[in-house]
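All protein chains of the complex are present and in place, except for one that has been dropped.
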Amino acid sequence: MARTRHVFPLLVAAALTAPAAAQSGADFYKGKTVTYIVATTAGGGYDAYGRLVADFMQKHLPGSTFVVRNMPGAGHIIGANAIYNARPDGLTIGTFNTGLIYNQLVGREGIKFDLTKMSWIGKAASDPRVFVIHSGSPIKSFKDLREAKGPVNFATSGVGSASYVETKILADALNLPIKIIAGYSGAEDMMAMRRNEIVGIIGSRSSFEDFVKNGYGRYIAQIGGSEKDVPQLASLVTDRDGKALVALIQSQGEIGRLSAGPPGMPADRLQALRAAYRKALDDKELQARAEKMGRPVEPAVGEEVEKMVREALTQPPKTVSLLTAALEVKPQTAKASGRLLEVQNKGRTIVFNAADGKPVKSEPSGSRTRITIAGKEGKRGDLKAGMSCEIEYKPGGDNEPTTIACK
Amino acid sequence: MLLNRRVAFTLVMLAILVAMVGMAAQYPPDARFMPWVVGIPAIALCLLQLGRDLRAARHAAGEAQEGEGSTLRREAAMGGYFLGLVGGILLFGFLLAVPVFILVFLRHWARASWPLALGLVAAAAVVYYLVFVQGLNVALHQGFVTQYVLERSSE
Partner (left out) sequence: MLETIFGTLYTLLSTPYYMGLMLIAVLIGIWVGLTPGIGGKLSIALAIPFVFGWEAIPGAIFLLTMHAVNGTSGQISSIMFGVPGDGDDAATVLDGYPMAKRGEAGRALGASMTASGVGGIIGAIVFALMIPVLEPVVLAFSPAEFFLLALLGITFIAFLAGGGGMLKGIVVGLFGMMLATVGMDPQTGTARFVGEQIFLWDGISLVTAVLAIFAVPEMIALGVKGGSISAVSMQAAKVSYRQLLGGVLEVPRHWWLVIRTSVIGAVIGMIPGLGGSAAAWFCYGHAVQTSKTPERFGKGAVEGVIAPETASNAKEGGSLLPTLFFGIPGSSGMAILLGAFLILGIQPGPTLITDNLNLVWMLIWALVVGNVMAVAILLVFARWAAILTFVRGEFLIPFVLTMCVFGAFVNEAQWQNLVVLALLSAIGYGLLSADWPRAPFAIGLVLGGIAEESLHKALALWGLEFFLRPLSLVLIGLIALTVGWAIYSGWRRPVASQTA
């Protein structure tokens, strides 16, 4: 059943403060076409939710036309990049996997977005994670899993994907005797379980409902969600780091099927979109269609989602180090602050003093290094010798900086 | 001459394979496994093939390479047209580059008359537009130059 999550107080506040803004924003959309980018190919879950949302937002934003565009690739990164870097005129928004949070937390290459800065419109579903175990296995509870001898085979998607990351960090932090077999895409993991190759999978509950209902597997733990039939992992974990991790995964799971736009969208247009989103998800017809598709909705809108994202992206260092270990990214970064001694070749090479006072020659990346100058996004070509900056970089090799913040 | 077409191509293949095997050396063991298992035997076999090609070239060295020159020129021309099409699309976008390409090709290569060429281009443009833009709703690449110009003019 759709469960509204204390949206009411926020609704009241928003309703009181933003009606005028929403109105002028809504006027803007008359006769305009909004492109809704879906970061996957057509036909999957993100596409289904995306089209549903786009359809009904169009209905509740009179005069507008919503067009869905699929931009698949690089595990949602291409689509997310496109959304983030689109012109912030309110005419481009889209959806992608919330799991990209993990990628951002470790500064993975290829990312050209910052989730904290995106204009959050809303999210449509909650997707609790579950531990699914093969029904033929002797493991019947989480305790059994903890105490199992010998490696227990768990299937995940490719290394670096959200499913892999979650499984690995949980296995590492909670000391579970799990052996990860990576590279299972789509529903291949369920087939593998039925073939007895795989004992367990950590995945989203919605994917496994039928599987478990048909008796092929059982749940032994769940993260988040409101179902009462499976014990919450948080209650089964006692140490602080473990709990922090579970909280991260839970928050991630709650921000399911999000819709967002690029940073810097005009406030009135963002308000209009959020209002339309709210109406769309409260629309009985949408809810009926969603149920029929087997894709229930559990919406949250605007500022609430933004808050959830921010929380998810603020993680204690232990968690970050677990994540970087999982993604096998070189973890240590060193910090330096001071003036840029030299800037060569349009910012492709810079020299600054490290924390120990010795000069460091570093090569900022055009795509991986996040550069801000006086608070605004910048490119390495904008860097000049003499600028006073805070630099975080990976020591060794070309000392590539992860962030450069200059005044 | 030794450097005939076949030898040249075998050399190209060899170069590509060596380059890729070399690049794979920096990857962790599991990741470079497949490229090496595939690439190293390929290099070996390619070297064998190079040997064969060189021997054949030496045997045929005496024979005149008839028509080779004009074939080469036509190949270069065709290749040029194709690369021009791709480059044109990248720079100026599908909507501009494709009709221009068809027109230029029909006029210069096929020596078609103006009415025929223009007619065919118009027909093709209509079909492409209907199928791709309207029907399939694909966002066709706008072309870097075109995009730049459009953005400048709308500011």
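Going in written order, the chains are labelled A and B, and every chain counts its residues from 1.
Here is the rule we use: contacts are C-beta pairs under 8 Å (C-beta built on N, C-alpha and C of every residue); 3 or more make two chains touch, one makes a residue touch a chain.
These numbers come from a predicted model, not from an experiment.
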{"item": "Identified contact with the non-displayed chain, of A:41, A:85 or A:314", "value": "A:41"}
{"item": "From A:147, A:188, A:227 or A:377, residue that would touch the chain that is not displayed", "value": "A:188"}
{"item": "Residues belonging to chain A that touch the chain removed from view", "value": "41-45, 47-48, 51, 55, 68, 70-75, 77-78, 81, 109-110, 153, 157-161, 164, 179, 181-188, 190-192, 194-195, 197, 210, 214, 289, 292-294, 327-328, 365-367"}
{"item": "Where the unshown chain meets chain B, residue by residue", "value": "5-6, 8-10, 12-13, 16-17, 20, 23-24, 27-28, 30-31, 33-35, 38-39, 41-42, 45-46, 48-49, 52-53, 55-56, 71, 74-75, 77-79, 81-83, 85-86, 89-90, 94, 98, 101-102, 105-106, 109-112, 120, 124, 128, 131-132, 136-141"}
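By our rule, only the chains that are shown with their structure count from here on.
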{"item": "Whole-Å separation of chain centres (CA-atom averages), chain A against chain B", "value": "39"}
